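Only one protein chain is missing; all other protein chains are in place.
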Amino acid sequence: MSNSNLTRRGLMKTSALAGAGLALPTIFTASSASAFTNEPTGGTVTLGFNVPQSGPYADEGADELRAYQLAVEHLNGGGDGGMMNTFSSKVLQGGGILGKKVEFVTGDTQTKSDAARASAKSMIEKDGAIMITGGSSSGVAVAVQGLCQEAGVIFMAGLTHSNDTTGKDKKANGFRHFFNAYMSAAALAPVLQKLYGSERKAYHLTADYTWGWTQEESIAAATEAMGWETVNKVRTPLAATDFSSYIAPVLNSGADVLVLNHYGGNMVNSLTNAVQFGLREKQVNGKNFEIVVPLYSRLMARGAGENVKGIHGSTNWHWSLQDDASKAFVKSFGEKYGFPPSQAAHTVYCQTLLYADAVMRAGSFNPCAVVEALEGFEFDGLGNGKTLYRADDHQCFKDVLVVRGKENPTSEFDLLEVVEVTPAAQVTYPADHPMFAGGALGNCNPGA
Amino acid sequence: MDAIILQILNGLDKGSAYALIALGLTLIFGTLGVVNFAHGALFMIGAFCAVTLQRILNISFETIDPTRTDFLGNPMKVKTTYVETWFGPEVGASIIDWAVPLAILFSIPIMIGIGFIMERGLIKHFYKRPHADQILVTFGLAIVLQEVIKFFYGANPIPTGAPDVFKGSFDFGMLLGFEANAIIYPYWRLVYFAFAAVIIGAVFSFLQFTTFGMVVRAGMADRETVGLLGINIDKRFTIMFGIAAAVAGLAGVMYAPINSPNYHMGMDFLVLSFVVVVVGGMGSLPGAVLAGFLLGILESFASMNEIKSIIPGIDQIIIYLVAIIILLTRPRGLMGRKGVMED
Amino acid sequence: MLGLNKKDLSLLLIVAFLALCAPFILNPFPSDSSLAQFNAGYPDLMQRFVIFGIFAIGFNILFGLTGYLSFGHAAFLGVGSYSAVWMFKLLSMNVVPAIVLSVIVAGLFSVVIGFVSLRRSGIYFSILTLAFAQMSFNLAYSVLTPITNGETGLQLTLDDPRILGASRTESGGIPVTNFFGLDMRDTYEMVVGPWAFQFNNGYYLCAILMLISFYLAIRIFRSPFGMMLRAIKSNNTRMTYTGLNARPYTLAAFVISGMYAGLAGGLLASMDPLAGAERMQWTASGEVVLMTILGGAGTLIGPVLGAGFIKYFENIFSKINDGVLHTWFGFMPDGLEDLVVTLVHPFVGKGWHLTLGLVFMLVVIFLPGGLVEGGQRIGRLFRRKKSGDEAKKSTQSTPAE
């Protein structure tokens, strides 16, 4: 482990006005020599890993950091190479990126858009980072993506599930590998129909902020299309810790399915409360009452304990997948850290590789060249089957997993089982889909 | 009707947690005159006492089961707990199952000990310092405590289940002549409410009917005079701090099965519990309990769809709104005494 | 000069010197040394130092002088930011109208909240302000999303109307905030040997505004008005029986400090056009309280020191990871290196909160007057040493006894 110690200094634009009065003997400016922000000049290139290290998502952030370190190790030719061996593009050979050794800096987003931007800015301004990646919530992803667009660096989003990230808030310099709420809904709906029939009444509890709303909208639309009725949509405050007063009325509403559009701590608590109220043992309208958690995360499922058993949801990736790429990733991650990686770890590992690969193929670190290389890029061998980075909105289209809480887990990591792998075609939507309308990519910005 | 009864139950349940935390906070404030921002952290530590006991009971040895493999394809290690080997699988399993109730016994000495150490080691030096200093130092302590917990237990919530007997819910509706499933309420939440009532009752009767309690109450009213009578108030106040810490801790232990404990749960409750204490009136024990239940019930009602459809977002702000209204109509909260914390 | 006495003037000049030379002072380590991690002289952090300095100076006018502890000042910072971003979206990318509007809007907010909250004193006042701020935060995060853009925060987009100015630049990007054509983001870099010093337009705008704010704060502290505020803190009973109405005085102080907060919010948005709801959360209000107390409440320079201290921790300590630790302690033998890294690890990077908590406790326990008291103690120590030396000299000149 000998990374970082970042020293080179990044430049934003230079103005002759500022500091003009301060003439000191030995001045030379390294100003407009560079063609784009933070052009790496020495033998190293610096990536900025901006993850939550404090606050409720700190564990997810820690897992992302592990994956980043693994990716950097692999890129620099260390370890067993992980998914670099299975990746369909073969330009990455373990010699760094374009011959430059990969170094990284880390920062704490605190899961606050403000703090995340401050942290990203310090990486760009102080440490000379050429690419920022990471994060564990959509608010942060959108905020940092906006910053990177303005600063002229590439943003490779971490865990962000809101439609907006590649919808109304999409940016030319930003890319998302993770799936989104629409894709969750498109993958889940057919499975739910098969399991629970097409005559169901759904009750939505939704975290009252943008991500929650886009997921609620997506799931409601997908389930209504197959015949379900949406009885009620109730917004819950983000700060809520006890959901009893929102869960209590569910049974009397005539609904027979409860959809929890919650993530993280909210999800753990609302699911725990719902199970406490015995909803799952009840019969309504002559059918068994069911609970659905559209966005599952294994790390969070662990917090809910046995309450997840038998509950369906979707996830971006799961370590129990048996394709070569997933197996290779689980092996190198597991051997290094002693436990299997989470979906957050997987997605950020992929993002790092995808960025490095794009730079290699473009032959330049220039963000505009990287954008060009990533747009419309088709690849395989990163664990989700054949994948497309669509040029229109910088969203990855790939298989989505529908999972279920396992009845008899064999270990503390073995909480979910894959029920179905929904093929990419089924979750693909047109780029001008109304749920994603209202934004524009704009032009790529190389800064400087 | 059934919806209203349900929300009253919810309110009582939420109110129990608020009241218990506020009670401890008021005890510390009333006796020692200290604004304790670390009180939420004590609640959190209480919950982690339950987590810790569960972990201790689950300490196990590993044997290799060659017939199964783990995620890397190596032979699977199977864990067996010592408790199960010592007491037999059935008794052992039920001991583990009852980890949370057992943690009550486990937590009392720990919480009282933490309370003593906090008071003697830190708080004692801050009696004569301005409230702002007390806030800063206890806030610093709260951060330190939660970061220590995070270091050992991680940031994710840790599931801590109630004993199997208390799983599921009780059907009030049948009892009151409603349809089945009209009013169901989880057993453990009922237990929590009963437990809170017992603790609150115990604290009040302790203060009301024992000489120790009388001295403390007299000290709360007029510390100097009681000191002049030659009674060592300081020692009693240390004990009160221990008791307050234990009350917060017990509230936390019992809360663990309701929502999985995480390291920042103390901070989540901190602001709310201060609002409760102030709405009740600084230094008033009955006020704290009353305000706890009042705010709990109002919060539950505000989350009803019928009410949310009239005033959108009311459930987000109800507690603060009520606090503002009460403080403007009753200058010192519901039952506050004059001159306490007014300057 | 400037209506200040000698002592205050020299304090102002020192602060001005420090603020203008910050790019040098905060960058003491050559950028290729392993201690470069401790350099804080990059635009974003320097901006934050002075902006939060303004916030804390304003808060201190209320808390330090009148003793009224507001736990909801972040709300004014938040509305300041939102108004500034709206100004960028609708009017122009010039920061002047944005800053002016943010101060005015924050001022109006503080008139309303102050008028209601100041009917109570002590902790009842604190809780009232907290309640207002939490209500603003919760609503901004959810119901008011059309105005605040909720969780994501209010950002500029490519299709903002922007009456005086273009919606997008020629190259298709979002225009940059500027001060009559001077881009806030522009940085002039001066490389001297292994050092690289960054002079950023935005920082200097903030620094000048901070100096003006600081100057006004000194004037307020020394004015009859400031004296009245201190009198309220000292003895409110005597105040009223002297025929003075405390309410307008406290309200004026509240509004002034609210406008300072609005200015800070407006500047934050001018440096980086984004306004997030978290800026209004109680933790943000608590932060400014901590800054003020940590630096030294009621002192002129204390809040600025406190603000710098906390922001330094947040931005520098959180970025130290194990890799950095290994480069620092790389000179040690391997076993020892690992041991030291393991010992330091919990306190840096994701553990920066822990260090911050410990520092809070240590400062309050050992320096009741905050960092300013620490400085005074060191100053006294030097003076004593000096006078000790002189005393020694004088005793030496006389024959030993």
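Should a chain be cited, it is by its letter among A, B and C, assigned in written order, with residues numbered from 1 in that chain.
The working rule: contacts are C-beta pairs under 8 Å (C-beta built on N, C-alpha and C of every residue); 3 or more make two chains touch, one makes a residue touch a chain.
Operating definition for what follows: contacts and distances are computed from a predicted model.
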What name does the UniProt record list for the absent chain among "Peptide/nickel transport system permease protein", "NADH-quinone oxidoreductase subunit M", "Heme exporter protein B" or "Amino acid/amide ABC transporter ATP-binding protein 1, HAAT family"? "Amino acid/amide ABC transporter ATP-binding protein 1, HAAT family"
With touch defined as in the header, list the contact partners of the absent chain among those displayed. C
Filtering C:146, C:161 or C:243 for touch with the omitted chain leaves C:243
Which one touches the absent chain: C:161, C:224 or C:335? C:224
Give me the subunit C residues in contact with the hidden chain, please. 3-5, 216, 219-220, 222-228, 230-231, 233-235, 237-245, 248-249, 252, 256
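What we mean here is this: only the chains that are shown with their structure count from here on.
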As a quick test, compute the distance in whole Å between the mean CA positions of subunit A and subunit B. 35
With centres defined as the mean C-alpha position, give me the subunit A-subunit C separation in Å. 33
Which subunit C residues sit where two or more other chains touch them? 138, 141-143, 353
Within subunit A, the set of residues that touch 2 or more other chains is 54, 58, 62, 208, 235, 237, 239
Any idea which subunit B residues touch subunit C in the complex? 35, 122, 125, 129, 131-133, 135-137, 139-144, 147-148, 151, 271, 274-275, 278-279, 282, 312-313, 316-317, 319-321, 323-324, 327-328, 331-333, 341-343
Where on subunit A is subunit C touching in the complex? 1-9, 11-20, 22, 24, 26-31, 53-54, 58, 61-62, 65, 104-108, 112-115, 117-119, 121-122, 125-126, 137-139, 142-143, 146-147, 149-150, 164, 169, 208-211, 235, 237-239, 439-440, 442-443, 445
Of all residues in subunit C, which touch subunit B in the complex? 63, 67, 69, 116, 119-124, 127-128, 130-132, 134-135, 138-139, 141-143, 236, 282, 286, 289-290, 293-294, 297, 346, 351, 353-354, 356-361, 364-365, 368
